[in-house]
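Only one protein chain is missing from this complex, and each of the others stays in its spot.
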Amino acid sequence: MQRYILFRVGQSILTLLILTIIVFSLARLAGDPLDVLLPLEATNEDRERLSAAWGLDRPLYVQYFTFIGNALTGDFGDSLRVRGRTAMSLVLERLPNTAALAGVAVVVAIAIAVPIGVLSAVKKDTAFDYGGKLIALFGQSLPAFWLGLILMWVFAAQLGWFPVSGKEQGVLSYILPAIAIGWFQVAALMRLVRSSMLDVLDTEYVKLARIKGVPEWKVVWKHCLRNAAIAPFTYFALIIGSLMVGSVSIEFVFAWPGVGRLAVDAAVTKDFPVVQAVVITFCLVYIIANLLVDIAYAYVDPRIRYN
Amino acid sequence: MAAENRTAEPQVIAEPFGAPDESRRGPVGKFWEEARRYPLFPMALLLVVLVIPAIFADLIAPYDPELGSLSLRLLPPAWMEGGSSEYLLGTDRVGRDIFSRVVHGARVSVIIAAIAICIAGLLGVGLGIAAGYWGGWVDSLVMRLVDISLSIPIILLALVIVAATKPSITNVILVLVLLLWSRYARLVRGETLAVRVQDFISRARVSGASHRRIMLKHIFPNVFNSVIVLATLNVGFVIILEATLSFLAVGIPPPQPAWGLMVADGRVLIASAQGWWVSLFPGLAIMLVVLSMNLLGDWLRDRLDPKQRQV
Partner (left out) sequence: MLKPTIALSIAASLLLVAGIACGGAAEEPAPATPATQPVGQTQSESEQSQQPADSSGSAQPTAAPATLAPVIATATPAPTNTPSAAQATEALGGRLRIATIPPVQQLTGSWLGTTTSANTQVRPFTDPLVHTDRFDGSLVPGLATRWEANEDGTQWTFFLRDDVNFHGDWGQFSAHDVPVSAAFVIREDAIATDTGLFRGLFGDNEAELMTNIVALDDKTVQFNLKTPNSLMDFFAGAQQGNLFVYSKAQYEAEGIEQLQQKPAGVGPWVFEERAIDVNILYSRNPDHYRRSPFFEEMEYVLIPEETTRLAQLQTSQVQIGEVSRELHIDAQNAGLKVLQSELPSIQVAFIIGGVYNPEAAGPCQTEEFQNCFYQPDEPHLDPKVREAINRAINREEINEQLFGGIGRQHTVWGYHPALPGYNPRWTEEFDEKYGFDPERARELLQEAGYEGYEVKLLLTQLPGVPEMIPMGEAAFTYLTNVGINVESESVQWSDYRGKYYRPGKTHGTIAATRGTYRPADITLRFYNRSGDAGFWRTSVDPMTDALYDKATQSIDPEVKAQALRDLGDLKFDLYSEVPIVWLPAQIVVDPGAVGEMVWPGNINASFTHTEYITPVTP
């Protein structure tokens, strides 16, 4: 087991290393931050002066090794767009906001998807099955920003049930953006729950429970769901990266101070220290989440520990 | 983001199987059962909203989708007060006919979805089979690439590509391929691992079949169905992502008629009495297509899934 964990950790470090090269090159490909940040009136002298002040005039490989060296100590440099702030401090300031929203979105997704998934498995091929499927699919058939804008306009601007934007008003602030993000995940999640449930419902063990006279609701909701829940669990570990950045349009619509917006603004203004910090952070989150899932599986199912 | 992700641990996800229990179905269920046997409903929808417009766009659309006249700006749909029968779904912010743009937009959507999914599918299937079949360092390499692809925020990638080049259909396709290939690779690798250990593979090997032949003739057909299902389910996802890219101004460049672009472009007026129709109609088109592609995908999945055949 220890060997397996070591092996996976080693793999993750390799992944991270490759990623640093990719993200470094990508950030440089995006363009020159001076083109964005210098005023129109700037002269060539201004450009050279800033270039030197920000270390942009050094050879790329020197910049890369400086970046790696500093990154190992957690220093990703100063943001170029938000002067006076380090890139990492901006990311860490935003990460909890995005994580919290993603967390609520996952709860929303589960709250819609699990009942639908279970019902449509238990009542397979009935109106429940198809109706549920339609509800689940609906969230996936609209661009999230569109759904978000409509939710905001109806429930915040017209009905006034929720705040329009921002995150100042506590739990209420989370509802609309979380629905807009979470609903999108419902379809995939529902499919997983449904097929896992169908699988489990057919096992000897469930048949036995039924024969023994365990009430049907208990069979379904306790015995089956418990076993069927493992697939969705994996699913969220896999999409954790995209779930957080996938909410970027929603962060714009609801003026949510999340990492997605930070990343987009950084990419647009060529603020590459921030771009680098965001990508590396996300990669870490993704790797750790998947490492944990894999290790959890390895504990549960020894066959997975190949080699 | 993932449209469909039954790829991680295929062994965990079992498929619906066996004939539906007759006694559990009501009359509504029977209707749905018919619709399910032949998914007429989604197919008809697709035909009307996507396929026919895409093929016959030039015949159906009354106006040039890229040219408009400011004097005809923001005419409401024909049935509303102030609407004109010549502009069925009204006009947009630059006075272009929305109906013509929606019709032509179908073509753009088809092109993008078809090309992106084909390339991503081929790439993913190739790498997935190679990784699953060979194992070892090939597997390690492919899976590391998959990890990287899954952990890089795709939106950032899109922004960088567009900044380095320019917004274009090609770039949208490139972004989609970079996003999608890893899903196919993961799925196919998992299934290949399962197929590889089966008897008929070792028998083929013993009878002297080359690796290439085994991969093409024995493994590929066994993973093909899942790939088709995933591809079908991905169509909707591609269309939605195109809209998200347009939202961030890195999608299809205006004035081309693309649904996502139209929705993103019209979103300022989404709640406005002056022009809610600008984003509504392309939005409806997206919704209908994604919905029916997903229904179709689910149907295909129940029909084609390899688990069902193997059982």
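The first chain written gets the first letter, and so on, giving A and B; residue counts start at 1 in each chain.
Criterion: contacts are C-beta pairs under 8 Å (C-beta built on N, C-alpha and C of every residue); 3 or more make two chains touch, one makes a residue touch a chain.
Fair warning: this is a prediction, and the values are worked out from it, not measured in the lab.
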Field: Omitted-chain contact residue, chosen from A:R28, A:R191 or A:R261
entry: A:R261
Statement: Only one of B:I228, B:A271 or B:L304 touches the unshown chain, namely B:A271
Task: Would you mind spotting which of B:V49, B:V110 or B:A163 touches the chain that isn't drawn?
output: B:A163
- request: From the listed residues A:L119, A:L198, A:L225 or A:A277, report the one that touches the chain absent from this view.
  value: A:L225
Query: Touching the left-out chain: which of A:Q2, A:N44 or A:T73?
result: A:N44
- line: Across A:M152, A:V220 or A:C283, the one contacting the chain not displayed is A:M152
Field: Residues of subunit B (touch criterion as defined above) contacting the omitted chain
entry: 66-71, 73, 93-95, 162-163, 166-167, 249, 253-255, 265, 267-275
Message: Please output the residues of subunit A touching the missing chain, sorted low to high.
response: 31-32, 35-46, 49-50, 52-54, 81-85, 90, 93, 96-97, 99-104, 106-107, 110, 114, 149, 152-153, 156-157, 160, 163-171, 173-174, 225-227, 229-230, 232-233, 236, 252-255, 257, 261-262, 265, 268-270, 296, 300
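Keep this in mind: only the chains that are shown with their structure count from here on.
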- prompt: Quick one: subunit A and subunit B, Cα centre-to-centre, how many Å?
  reply: 21
- prompt: Across the complex, what residues on subunit A touch subunit B?
  reply: 11-12, 14-15, 18-19, 22-23, 26-27, 29-31, 121, 123-127, 129-130, 133-134, 137-138, 140-146, 149-150, 153, 157, 184, 187-188, 191-192, 194-196, 198-199, 202, 230-231, 234-235, 238-239, 241-246, 248-249, 252, 260, 263-264, 267-268, 270, 275, 278-279, 282-283, 286-287, 290, 297
Message: Help me check something: in the complex, which residues belonging to subunit B touch subunit A?
response: 1-9, 12-18, 20-21, 24-26, 28-29, 32-33, 36, 140, 143-144, 147-148, 150-157, 159-160, 163-164, 236-237, 240, 243-244, 247-248, 260, 263-264, 267, 270-271, 279, 283, 286-288, 290-291, 294-295, 298
